[in-house]
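Here the complex is missing one protein chain, while the rest keep their positions.
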Amino acid sequence: MLKKVTYLLVLVVAMMALVACGGAAETGGGEEAAPAEGGEEAAPAVTELNILWAQWDPADYLQQIGNMYEEETGIKVNIIQEPWGTFGDRFFAEMAAGGDAWDMVIGDSQWLGQGATQGHYVELTDFLVGEGIADTVTEATLTYYGEYPTGSGRYWAFPTEGDADGWAYRRDLFEDPDEMAAFEEEYGYPLAVPETYDQLMDIAEFFTRPDEGLYGVAIYTQKDYDAITMGVENTMFSWGADWKDENNNVLGVVNSDRSIEAVQFYRDLYECCQVPGLSNAFFSETNDALISGQAVMIMNYFAFFPALANPSINPYADVTGYFVNPAGPYGDQHAALGGQGMSIISYISPERQEAAKDFIRWFAQEEIQAEWARLGGYTCNKNVLQTEEFLNATPFNPAFAETMNIVKDFWNVPVYGELLEVTQRELHQFVVEGVGTAEEAMNNIAEEHDRILREAGLIEE
Amino acid sequence: MSSVKQATATGADTRLQSHRHLSDRAIQNIFIWPTLILLIAFNVFPLFYSLYLGFTDYSAIARQAPVWVGFENFRSILNDEQLWEYFATTGRYAVASVGLQTLLGFGLAMLVREKFKGSGVITTLILVPMMISPVVVGLFWKLMYNPTFGYFNYLLGFTNPATAPDWLGSRWGGQAVPGLALWAVVIVDVWMWSPFVMLLVLSGLNAIPEYLYEAAVIDRASSWFQFWRITLPQVAPLLLIAILFRTIEAFKSFDLVMGMTGGGPGTQTELIAVNLYRQAFLGQWRTGRSSALAYIILIIIIAVSNLYIKYLNQMRGEG
Partner (left out) sequence: MASFVETGPQAPVTEAIRVDKVSPRSRLTRTVRALIVIIVTFIGLIPVFVMGITAFKSRADVVAVPPKLVFKPTLEGFVYLLTERAVLTQDRLAEAQAHIDELNWMQRIALENGQEITGPSDYVFRLKNSAIIAGVSTIVSVGLGLLAAYAFSRFDVPGKGDLLFFILSTRMLPAVVVTIPLFLMYRQLKLHDTHLGMILLYTVFNLSLSVWLLKGFIDEIPREYEEAALVDGYTRLQAFFKIVLPQALTGVAATTVFSLIFAWNEYAFALMLTSERARTAPPSIATMLGRGGIEWSAIAAGSLGFLIPVVIVTFALRRYLLRGVTFGAIRQ
C-alpha cells in the first residue's frame, strides 16, 4: 500500500510540473500560430475564406453563393460542413485552442453569448449599423441572430439563415370530403388548417387511428441536446408564456400558470396522438413520420421541409401542405426560432477579418440575397422576403415568411447549456416518461434556472 | 523439440547463467520501455492536466485561466443526488450487461469448443457484431427497435404497433414500463460484446492441457467434476480479463446510449458517462466540473478493477 502511495505522490509532482509547462505552452501557442499563418499569406492577399457550418442542404446552397464570389473577386470560399450532432463540439474545441482554422462561422443563435463574452467573435456593431447592413434584414432576425446581450444594440453576427418551427400536414386527408363531413359532425366546425392549438388537438385526435396505422402528430421529443425544449417552447410561447421577463427573472415566469398549462397540453398531445416510437425524435424522425404515411401533422424547422417537397423522398410530396404554428387559447401566437447568423472569428489576422467583412458586405446586397433565396437559402432580407418570387418559390415559403414575424427564442447567455440540461431532463421526464405533474416540472425548472442564472451573475440580487 | 527432455537432465551452468542474466535485463528494458514511454508521453499530460482542472473553475472555451477552487467541484458532485442516481443506473447497467455477456459468451465458447464441420466459419461469423462501429450499431438498433417500421418487434411477433412494446420509450401498449429502455440498451450491448467474451474464453479453453482431462478420465470423474475442477479454474484468468475490460467499458460507455435514447425517457438510461459528456460538451463546457466527475468515475473503476485483479492474482497463485 505504502508503495502505491509513494508512486501516486511522484505522479502528482510530475503533474504539477507538467501543468506548469502545459499552461505556458498553451498561452505561447495561440499567439504563435496566428502570425505564422499571416506571414505565409503575406499581408493583404487573402485568397481563400473558410466558413464553418453544419452539414445540410443550405450549406450546399451557400457553397454556390461562394462560387459566385470566387468568380467575381477571385477569392475562393469554402463552406466546411460538420454534422449537426457535433457541429457545436467541433467549433468550440477549435475556439478553446484559439484556432484560426475558419474565418467565419454560421453559428446557432444560442452561441451568441459564448461567442461574444468569451471573445471568439469579432464585434460587428459598427460594421453592420454603420454601413446600413443592419437595416436590410428583418428586426426579429437581427435581434435573435445578431444581438448580444439582448436589447443592448451590440451585434456579433449577420443574419444568414432564418429558420423557425412550422408544421407540415397531409392535405389529401384534410381535403377528403368524407373526412371533412365526419369531422364537422363530431366537432361542430369544418376541418381546415388549425388556427389554434385547441383545433390542432381536435384534428390530431380525429386522425389518430392505430388500426389504420395513422396518428395525429409527430412532435419533438429528443433528449440529447435541445429538441424537446424547442418543441415545448412552441406551445409555451403561444400560450403567452416565456423563459424570462425583461429583468431576466425566472421565478413565477417559467412556472406561471400559462406556462404550466402549455406544458400539460404538450404532454396531452404526446399521449393521445404521437406516432409510436417517437420518444426520442427530432427533425429527421418527424420528417420520416410524414414520409412513411404515419403522421397527419408534423412539427419541424422550415429548413427541413425541402425534403418533404421532394417527390422522390416523400411519396406524399404533392399533397403535403404547410402551416404556421397555431395560436394558443389566449390569442398569443409565436414560434420557436432556429436559424443562424454569420460571425467572424476573432483569432484570424486583421487582413482576414477585413476580407471576411468584404464577403459579408457583398453577400448582404439585395440581389445576392435574392439569389441566395432562389437557391433555397432562407434569406433574412426584408425586401426579398416580400417578393412574389420568394413567396411562390416553394409551397412552404408563405408560411415561413409569416412565421419569421412571430419568432421567439430560448436563452442565448453563456450558461444556456446548463439551462438546457435542466429543461431537457424535466420536460422529458414529464412529457415522455409520464412522471410527475406539469407544475412540478416547471417549478423545478424555475428553481434551477434561478440558481444557475444567479451563480452566473445574470440575475442581480 | 528434442530439447524438452534434456531440460530436466542438464544441470545449471552458473557461468552461462550469469552472462545470460545480464542480457536478460537488457532485453527486459528493451521490451518494456517503448511501451511505457509511449503511454507516459500520451497519457500523463492529459491525465494529470485534467486532474488539475478538476480542482478549478474552468471552461475550456472561455479562454480564461482556470481558477483554483480546491475540492469545491468534488463537494458539489458528491452532494448532487441526481448524479448518484446516474451512478446507480450505471451500476445496474454494468451488472446486467457484463453479467449477461459473461454467461452468453461462456456458453457460446463451450458450445463451439468442439469442432464440427464449418465451426471455424460459424465462430468467425459470431464475432461480426463486435466488428461494427458503435455509432452504426446505435443507429441501426434505433431503427430495429422502432415499434412501427423496425424489425425487432416484428420478428418477436408484435405486429400491431398499438399493443407492441416501445422499447426505447419504456412503454408497452400505452402503459409506462420503467426500465424497458435500460434493458433495450443492455440487449444491444450484450449482442455486441458477448463475442468478445466468447473469443477470450475460447482461447482459454483451447489452452487447457489435455493431460488434465486424461487424468480425469482415468479417475472416472464426472463431466460436472471436470467442468468445476478443470475447465473453470483453467479458463478463469482469461475470463476475468474479459470481464475486467467489459466492466471498465460499461462505466465509460456513452455513445451507444446517446445514439439510441439520449439518456431518456426521463433519466432512465442516463448513464454517468452520458451525463459526463453532457457536462463536458453539449453547450455546457464545464471542463472543471466534468474533469472532477471523470476522476470520481476513475476512482470507482480503479476500486472495482482492484477487486478483480486481486482475485485474478489469487487464482494465478493457485493455478
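Letters are used for the chains, namely A and B, taken in the order the chains are written, and counting of residues starts over at 1 for each.
Going forward, contacts are C-beta pairs under 8 Å (C-beta built on N, C-alpha and C of every residue); 3 or more make two chains touch, one makes a residue touch a chain.
Keep in mind that this is a model prediction, so the values were computed, not measured.
Taking the complete complex into account, A:G376 is the one of A:G119, A:P149, A:G321 or A:G376 that touches the chain left out. The chain that is not drawn here is touched, among residues A:F305, A:W411 or A:F430, by A:F305.
Among the residues A:A96, A:L200 or A:V384, only A:A96 touches the chain that is left out of the figure.
Along chain A, the points of touch with the absent chain fall at residues 3-4, 7, 22, 25-26, 29, 33, 55-57, 60, 64, 80-86, 89-90, 93, 96-97, 99, 101, 213, 283-285, 287-288, 291-294, 300, 303-308, 310-313, 315, 376. One chain is missing from the display, and on chain B it is touched by residues 1, 3-4, 6-7, 10, 13, 20, 23-25, 27-28, 30-32, 34-36, 38-39, 42-43, 45-47, 49-50, 53, 60, 108, 111-112, 114-117, 119-137, 139-141, 143-144, 148-151, 154-155, 159, 161, 191, 195-196, 199-200, 202-211, 213-214, 216-217, 223, 226, 237-238, 241, 245, 248, 251-252, 254-255, 273, 276-277, 280-281, 287, 290-291, 294-295, 297-298, 301-302, 305, 309, 316.
Here is the rule we go by: only the chains that are shown with their structure count from here on.
The distance from the centre of chain A to the centre of chain B, with each centre set as the mean of the Cα atoms, comes to 37 Å. Those residues of chain B whose C-beta lies close enough to touch chain A in the complex are 44-45, 47-49, 51-52, 59-65, 142, 145-150, 160-162, 164, 166, 168-171, 176, 178, 258, 260-268, 270, 278-279, 281-286.
If you check the complex, the residues on chain A that touch chain B are 11-12, 14-16, 18-19, 22-23, 88-89, 92-93, 95-96, 98, 110, 114, 118-120, 210-211, 213, 222-226, 275-277, 279-280, 292, 294, 414, 416-418, 420-421, 425, 428-429, 432-435.
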